[in-house]
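There's a structure below that I have some questions on.
Every protein chain of the complex appears in place save one, which is left out.
Right after this comes chain A.
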Amino acid sequence: MDFQVVVLAGGNSKNLTPLISKDVPKPLLPVANRPVLYYVLHQLRQSNLKDLIVVVEGEDAALHVGGWISKTFVDGLHVEIAAVPEDIGTAGALRAISHHLTAKDILVVSGDLVSDVPPGAVAATHRRHDAAVTAMLCSVPVSGSLESGSSGGKDKTRKPGRYNIIGLDPCKQFLLHIATGSEIEKDSRLQKHILHAVGQMEIRSDLMDAHMYAFKRSVLQEVLDQKDTFQSLKQDIVPYLVRSQLKSEALLNGISQAEENGNEKLSSPNNQVLVSKILANASTPSFHEPYSMEPDGSAQTRKTHKCCAYIASSSSYCVRLNSIQAFMDINRDVTGEADHLLSDNIIGPSPKLGTKTTVGPHCMLGEGSEMGDKCQVKRSVIGRHCRIGSHVKIVNSVVMNHVTIGDGCIIQGSVVCSNVQLQERVVLKDCLVGAGFVVTMGNEYKGESLARKEK
């Protein structure tokens, strides 16, 4: 279908410390015992998209990610890994691989997207409107635990998610305004001429930019080349394209028009005008056309391009893993309500449970984990090869691989990374424990972030 897929997997993220480390870059952060990148790649594979470019920040991270992909998708995907320097932003990452982009349209997906929205739908919307950029919007996920009976501290973390302000036309097909993240604190500026052309704009704050975009390649490369300062797709490039959609620089359309002219060279120019006129008259005019016409309706004076939006239906699942809270939410949802995202079983083949140990619903136990007697696990994810002693209580938590938990520990609302050792009678509440940390016997922590000091 002449689409190329770029997965921006990222590398390190300050939002997610101490969960990620040198050994575990962000794409490999396990969500329900699978690296978060798996969800994106799996989704793409299901959509029959098998030629991917995965962009990873940092060489070490690329090495890890590449190793994991070659192990996991050994025969199902054709993946190319590109390592880019850190801190060049999403736009910089695309700039770095821009010379590899050859297809007509480019689908850019963030590697931390956990979603069941088919990428084909975005691509089809993009094609149907012949848009310069199509962004996928989804409803803002409810952050925080739904059943927050366990702790009062939850309410603190359940602050409203960062709003995006998104303007749509009345048909909800075109993107008229987009302001994200940090821009919102400042005053937001609407483009008067866009508002004038459309007549009506719907401003929504309940939609989130899911960071899945379809770009026309020529437009994307043009913008990347011209605007050297643009750092981020979401905050620079997409808003720029949306802003300039009614007066885009000539070159944006010049290319596509040249292509059209190439197609039509056999018919005389006069007839070609007629053909395009018949086609244009037959379709419902969007607000772009009247604007690009002179008042007498004859000549196209201004170049326009279309910015479309694909709004995922409210029943679909779509969350980005960009904060600790999102990490907890996704872990909970993937084992619970959105379990269709995982294709295989939830409880691994060989967990060893002691007597009188109960594992509640919405739980996941990795293979090779052992649990002692009289343990309780509720709404938690436990990784592979964990050793858990007896009388341990784990609620609303994520325990990654190779964790040793001593007898009598209580873990609530916490994340315990790989290779952590919890000695006996440790109590953790809303804590984050970095990889390889050792919590000594009998300690109690509440709402702290524990990580091994880097040597």
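Here is the rule we use: a residue touches a chain if its C-beta (ideal position, glycine included) is under 8 Å from a C-beta of that chain, and two chains touch if they have at least 3 such contacts; residues count from 1.
As a working rule, contacts and distances are computed from a predicted model.
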Item to complete: Look at the options "Spermidine/spermine N1-acetyltransferase family member 2b", "50S ribosomal protein L14, chloroplastic", "DNA-directed RNA polymerase III subunit RPC9" or "Translation initiation factor eIF2B subunit delta" and return the one that UniProt uses as the protein name of the missing chain.
Response: "Translation initiation factor eIF2B subunit delta"
Worksheet item: From the list A:A9, A:L29, A:V84 or A:L207, which touches the chain that is not on show?
Response: A:V84
Response to the item:
Checked against the full complex, the residue among A:K26, A:H64 or A:K306 that touches the missing chain is A:H64
Worksheet, complete the sentence: Per the touch rule stated above, chain A touches the missing chain via residues 1-4, 47-51, 53, 55, 59, 62-64, 66-71, 73-85, 88, 92, 95-100, 102-104, 118-121, 123-125, 127-128, 130, 224-225, 228, 263, 266-267, 271, 274-275, 278-279, 281-285, 295-297, 313
